[in-house]
Each structure stands twice: as C-alpha cells, then as structure tokens.
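The structure that follows is given in the form of structure tokens.
The block that comes next holds subunit A.
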Amino acid sequence: SPGAEPATGGIVQVLEKPDFSHLDPARGFDGGVNNFYRLIYRTLTTRAAAGPHSSGTKIVADLATDTGRPSDNNKTWAFTLKKGLFFENGSPITSRDVKFGVERAWDPDAGIGSPYAKQVIAAPADYQGPYRSGDLDTIETPDDRTVVFHLKRSYPQFASVAAQPNFTPFPKGTGAKAAFDREPIASGPYRVASYRRGSALKLVRNKHWKRSSDPVRTARPDGFVWTFGLDAATIDERLISGQGKDINAIGPKVQPATISRLRTPQLKQRTLTGVTGCTTYMSLNTTKGPLRDVRVRQAIEYAVNKQTTVDALGGSALATAATSIEPPSIPGRDATDVYPSKDGTGDPAAARRLLARAGFAKGFTLTVDTRAAATEQAVAVAIQQGLKRVGITVKINTIDTSTFYEVIGTPSQQHDAALTGWCPDWPGGTTFLPPLFDGRTISAKGNSVLSMLDDKKIQKRIDEIAAMRDETAQNAAYGKLDAQIMKLAPIVPLNYTKNVVVVGSNIAGAHPSISYSGGIDLVGIGLADPKK
Partner candidate 1 sequence: MTDSPPHRAGSDDSAQLLAVEGLTVTFPTTRGPVDVVRDNTFALRQGETLGIVGESGSGKSMTALAVMGLLPRTARTSGSIRFQGTELLGRPDAELRRLRGNVMSMVFQDPLSSLNPYYTVGLQIAEVYRCHRGGSRRAARRMAIEALGRVGIPAPAERVDRYPHQFSGGQRQRIMIATALICEPALLIADEPTTALDVTVQSQILDLLAELKRQTGTGMLFITHDLAVIASIAQRVLVMRDGRQLEYADTERVFSAPRHPYTRMLLESIPRIDDEPAAPGLPYGPGGRTAPAPARPAPAQEDAR
Partner candidate 2 sequence: MATTTLHEAQQELPPGPPGAAPPGGTGRRVLRALLHDIGAVLSTAFLALIVLMALCAPLISALTGHGPDTFDSAAVDNDLGGLPKGSLGGISGDHWLGVEPQNGRDILARIAYGARISLLIAVSATALTTVIGVVLGLLAGFYGRWVDQAISRLMDFLMAFPALIFMIAVLSALPAGNRPLLLVIVLSAFGWPYLARVVRGQTLTLTGREFVEAARASGAGSRALIFSEILPNLRSTIIVMTTLAVPGYIGTEAGLSFLGVGVTPPTASWGQMIASSVSWYQVDPMYFVIPGTFLFGTVLALTVVGDRLRHALDAGEAS
Partner candidate 3 sequence: MTGGRDSHGGPGGPAHPGPLLRARHLTKRFTTRAGGPLGRKSVFTAVDSVDFEVFPHETLALVGESGSGKSTTARLVAKLMKPTDGTLEFAGRDVTHARGPDLARFRNEVQVVFQDPFSSLNPRHTVARILTAPLVYQGLPVPGGRRAFAGELMERVGLDPDHMHRYPAQFSGGQAQRIGIARALAVGPKLVICDEAVSALDVSVQAQVMDLLVRLQRESGFSYLFIAHDLAVVRRISHRVAVMKQGVIVESGPSAEIFERPRDPYTRALLAAIPRIDPEWDRRRREGAGPGNTSTTPSYEELR
C-alpha cells in the first residue's frame, strides 16, 4: 500500500504537467516547487515529514540544531548549525553560507520568491542583495555555526519564516545570473544530475549528505525522475493503467472526470486524498455599487449555493463547502458559519429579505472576474445560478489565465467580484487573514486585499494579534477575527479543496501534506520493491 514503509533504492518517477517555476529557491515559491526543494535543499528549519501520524505542518529543526532561539521580545533570532553539513561538492556548510543564501532574497533579480525574509528581517531601504550591495549587517555570523537575525519587529513565528525556501545556504558568491535555475548547488539528499527544461529532470543521490544529520528526510529511493509537459488526462491514464515504469510513478491532482473511475478496490487502494489547506472564495469589492451596502453583501453570502460550487470542482471527493474563511487545517480556526444554511445550499429567503431591506429587491447585475480555466468557469456558472435565485444577474468576465491575477490585483481594473483562492504559507492565521483583509496594504498593483475592505477595527485587531507572543493564542485570536470579518461579508468563502492523487502500485511512503497543497510529501516517499 502507498502508506507502507518504503524500501531503499529504486527510482521514483514523477509525472507532471508544467515544469517547475525555478530551481533557485530564492525565486521559486509555490506548493509544488517547495515540496521539490526539500529533496535538494536544506533550510534552517523545516516542516516535519508528513506521515501516518503527522500532518506535516509542525516546524522542526533542519540545518539548525533547534527551531531558533528568540530574544529581545522575538526581535532577534539565533540559530546554530549542526556539525557535519556539506554541499554537494563536499565543501562544508557554514553560517556565512546561510547568511549569503538569505541575502539573495533582496536581490532584485533573484529575490522574487518567498517575501517573508524581506518583510521580517531588518535591512537598509536601499539594500539590493549580496551581488550588488554586499553583506547585510543585520544578519550576523559570529562563528562558523551561528547565525543571528535582527528583525524589524517582534515576530513570534520566525521559526516558520526560517523554513521558507530562501533560507537555503549557498557558497558565498555563487548563483549570479540565475545559475541555480540551471545548476543548483544541493545541500539535501539529492542533487540534480540532468535537467532539460520543460521535459525532464533527474535527481541522483548527493554523496555528501549525511543521513545522521537529517531527521526529516528518509531519502529511500536512489533517485527521482520528473517528466514534465504531460497532459492532465494522459497522466491520469498512465497512473491508472500503470504500465512499465509507471508503477513507480506519482502524479498531480486527478481530473474531476477521473474520480468516478477510482471506484475499483485496486484503484481505491492506490488513491490518496490530501487537504490542500486552501480556501476558494469570491471576493466582493466593497467599494463598488450595491456592494457598498453590507446587507447586499450579506444577502450574497446567503444566496450562493456552495454545494453547486463543490460539484463544479469535482464533487465531494475534491472539495467541501466552506463555512469560514480559514480552512479546517489552520490551528485555532473557528468553524461557526456566520451565514448558515442546509448543506451549504444557501438561504435564498434570508437573502431576499436582506436585499429588500437594502432596496435591491429587484436585484442588480454583478460582474464576476474569472480565470479562463474550465473549473473556474464552472464555479462561476454555479454562482451565477445561485444568485439568480434572488434576482441578482451575474455577468461572468473571463480573463486570460496568464493575466488574471494581475488584473484582479489592480483595483482600477477589477470588477465587482472575483473568483480566486488563498493558501497560507504556513498553518496559522498570520499568512491568511492579514494579507487578505488589512486595508492598509491596498496597493495600485499586485493588491491582495481584493475586497478593498478598509476597516479600522479589523486593522487594529490585526495589529494586536500580531503583537501577541504566544503562537497558539495568536491563532485562536485569528479564528475569532475570521468570524468578525465574515460579519462584514467582504468575501464569500466557497469551499475547501482537496487533493486526490493516484500513485503507482509500487509506491510506498506516500503521504499527502497540507504544507504542499495536499501533494505527496516527497521527503518520505519511496518504492515498495526497488527491483520492480
């Protein structure tokens, strides 16, 4: 079974649709590539491996001996490196290499990945990374094994920040001219043996990685081979039919049409379901037309039939109706539904009452921005049908996938509503609620507060929670804030998505991880029988 303990050896095949965005950890930053980075890179801290008893969200030490030692009211964090750490070329990993790796986040070319290092670590305003501006004084390396970070403000979750991909060490001076996108310097159990962009990537063992230094990665297989550029339907077909090397293969989320084929016992056994930890939602632009009236927004909350949006995403196997902004995977989440209805099918009567009170009994027209992809459009149509029940006419505005996020992130261009989703960078309210509802961060471009909600009370609360020292209390407070925000109805949480994958029959140690959008955690995977 895919959950069993894997044997050592063999090559795991990975079938993928698009190629990775970047092999350079300072540049890449999404669920898929973050998962992959852990095979070749190590960071100061990292998430625990997903497993039968682990959801894979807990922050544990990786290069460092512990998850960091805060001081100065969480404003200064010190880490000590383990002994016996080496790059793939055999040279030892020192604190200066860690510092250099982190500094790359400020480079205007390279630093396009995780934003947290730059957001949290203090730095001169004109600092432009190691290649242009040299060393950053706010990161200290008192000795070969110690690195100390000075932060802008108190940041209790810095251990999570230190698990971000751009905390990967690199030998000082390397990596200019996007070199790592072609030839990364590995610190993890594997190194890149060959890479043909868009078609294939081959990982082999990194001889200088010591199993003893790494409690997270089991590194059972002798290598990995990625095949990119495959068609979604073809991947499903290959995994289901399992011919030849495909018994050793894993792939991405299956297509909705495939779900109904996974009913046979053999396939059921090879099917894994993970939670993505993401929420699909429809933002309501609180500065536009009737949506300025909170009652209208609340009416929409009632009117939407979340169940049909679930169907649009592929039914119960792939999604569940949402009740709150935060998905269930976030600690401290408060599940109470502010706008309850039976099975999430909506409450049109309540909606009509609210609309009538707001003076829109006859309804109005709502324009929804949608990505030009089949599922998104299906969700949009589902919303259209739901709102039709209360007289609201939905106009679906389809935007090319490549430019969708830019258009909706530009307040002057976005329409009444937009269909999108959000995944936290680590489990907790910190990377969920403030980016979506802190009205002070509204910008003319690349805006993430799609609702344009600029509510002083909420902003004040966000600041208060951010200042809390205790992470658990902080998360509980975010859970309460979630309900408070929902009363203002700036977004309609639609559903929480799931990730269903089929793995080859010889795959073992496969466990979905919330940290990687419900994908199988690669650090624990392997083959049941490497000789097959």
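A word on the picks: all candidates are chains of the complex that A comes from, given by their letters.
In the analysis below, a residue touches a chain if its C-beta (ideal position, glycine included) is under 8 Å from a C-beta of that chain, and two chains touch if they have at least 3 such contacts; residues count from 1.
What you are looking at is a predicted structure, and each value in this text was computed from that prediction instead of being measured.
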item: Complex member touching subunit A, one of 1, 2 or 3; value: 2
item: Interfacial residue positions of subunit A with respect to candidate 2 in the complex; value: 232-233, 255-261, 263, 307-308, 310-312, 314-318, 370-374, 377-378, 380-382, 384-385, 395-401, 403
